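Below is one structure, written out as structure tokens; comments come after it.
Only a portion of the chains appears, each positioned as in the full assembly.
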């Protein structure tokens, strides 16, 4: 990690967008140099360990696949023009395509061409990680224009033993209990899914790096599915320390927030994100857990059942640009990235400060006035600060944490937390 | 039981309507030849035992009443015309009327005439089982036209020691645990209430008769209230085997479905019927238990508290033809009867196949692709079958049954069950 002098602070929306822009051209997949290069660049912002897991390693029911290297790919027409060209967009080649160099008729080529009729101008994103195949992705309007004839197809790729790479940024805290933040780094030139998640996670780690931390924080930058499975398989003993977790994806577009709850449905992380999203404009929407999506699928598999939810703005699969060349740098905005980072930081504030306190004066209200904690003139309305004190005192019975009290009172957690700190300083609350 | 060659398969809507048509003219009551004749005709379709309980038998707080025989009944006007005639509609005589043959003034006759001002053209259905009385039922518009004068009234009936008759069709299954299906057979010429229930129950028993059954099935064709009480009193030891139950009534009209939940409110039968009705068009409505209605009143009395609900289309008492001569064969349709049978069969499928399974790979998702259970090309949307597999795997933790998973996933039980069967065949689930 080196904090280069001229770098913009990664905490701003502009800096996060610039980071996404820097990473956008790299051709990532679930293994290979693209991931390594991406992680190396992130490590200029935050402390980052790159971990390699060799091809063939058994991780639960799965095996770490061979490493994929892609150098070039194209389809040439009869007159030798590159009509589909990897150099123009790395989405043109199906990820994990096996090598080929041949002349094929249109009919022979057709089964290896992938398009999306619903988005005819965009190149779709397709993969074939676990079944050997090769393919090209192209706009549907181009595919239908292919004429009969012979095409030269070339995919200059290698599938060979190597390793799967992930990045880990661990920030120890006062406690060994951990907060997990996870994002996938296996998508090629797609901006919202998931350079947005990578940028926000990096900025969050950067912000947490220099502050006092109650919890330890573990940031995982991993290939989707196989990366999460590999991490869980090789770090089982660490999973019991994970008390809260978030998967970040699609957090760069200007859509309203969505949060998919953990499988538990009422974990502290679910309550905390719900509280924060309720205060956004427009208010975010909270969705029940389902076993499809991103790596919460693995963290929330029944054997682990970790308290990990997924924060999004627009929901993956539900915006038209999803998994296509239209998910580019114009889809994500500095403002949206900054808003997403802010939500993450507010969630962290809750996790860091939430606790269950006990009133030292449980019988009747304590006399706040003599401590300067109540308006002197009676008869008129009380304000939020006064109300927050009353809420905290009444519900600090050892049964309700501060987040409960914020929810019941419909006051922001920050106001409740400030009241609690003040009351504790006056000896009216004890831990 | 004899399967006559030319009979239409009782499983079709037309055949159920034909059965109702065949039974319609018979004058049923809570005892007597009408019930026996009805049960004899049902026994041509399904195995059926006729059980007789003698007059005077104590059944809990009740006593089996005398048997009622009705041969003829009429009111003649001054010139000897039968102006009210049992031969035209058996609803004209109040059920359990004591015999009378007398000449009465209009004023003397009036207290024995029953009409319904709200449905002035229809003959209402009235009974007096437990208080000796006699009466005639007639359209209100006819009643108000009665002129002063003398009338000859005749009810040629007998109330004498005999027995109460009910029919029982028991289909043993792999388990001694039972599903109870109950319908009342005590109503005279009323089609929806309850020849529809009788027809659907008969067709359901017929369909179940020849299939492999996990559960044993007990179909009761019984006189309302006293019949259910008599059965419960004389079969107390069997009641603990009843794991699920349905009362069928008013299932022949074209109205939307209604299901009244068991007293427990969250029994498996309540969850199963709710699941099936949610998928109907229009969606069926689920009602809370109340202690009035049909024989669920007895099955759900607090001492038994059996998991028995009541399936209806239009709710008894809430359609204008209810308990009147307008509840005739034109009110019920083959399509509605067939739809009701289909709902019953879908409920049976859930009861037969619902179970709680355990994933053999609880840590992370198993690798479905290598088993051919996942789409080979990634990046595009997954379909219902793929989603069903993920739902079943994630929630097969020993705590959720397949019906839970169907409800959570908003997928039909049949899709979830098929996925579970496939996964079990691949060794990914165990019982």
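As written, the chain order gives the labels A and B, with residue 1 at the start of each chain.
Convention: a contact is a pair of C-beta atoms (placed from the backbone, for glycine too) under 8 Å apart; a residue touches a chain by one contact, two chains touch by 3 or more.
All figures in this text were calculated on a predicted structure; none of them were measured in a lab.
Visitor: Full complex copy number, with 2 in place?
Guide: Altogether, the complex is made of 3 copies.
Definition applied: only the chains that are shown with their structure count from here on.
Visitor: Measuring from the mean C-alpha position of chain A to the mean C-alpha position of chain B, what distance in angstrom results?
Guide: Between these chains, centre-to-centre, one finds 54 Å.
Visitor: Quick one: which bits of chain B touch chain A in the complex? Just the residue numbers, please.
Guide: Listed in rising order, the residues of chain B that touch chain A are 359, 361-367, 369-370, 376-382, 387, 390-391, 393-397, 408-409.
Visitor: Inside the complex, what are the residues of chain A that reach chain B?
Guide: My answer: residues 59-62, 94-95, 114, 116, 124-131, 133, 135, 225, 228-229, 232-233, 236, 263, 288, 290-292, 297-298, 300-305, 317, 323.
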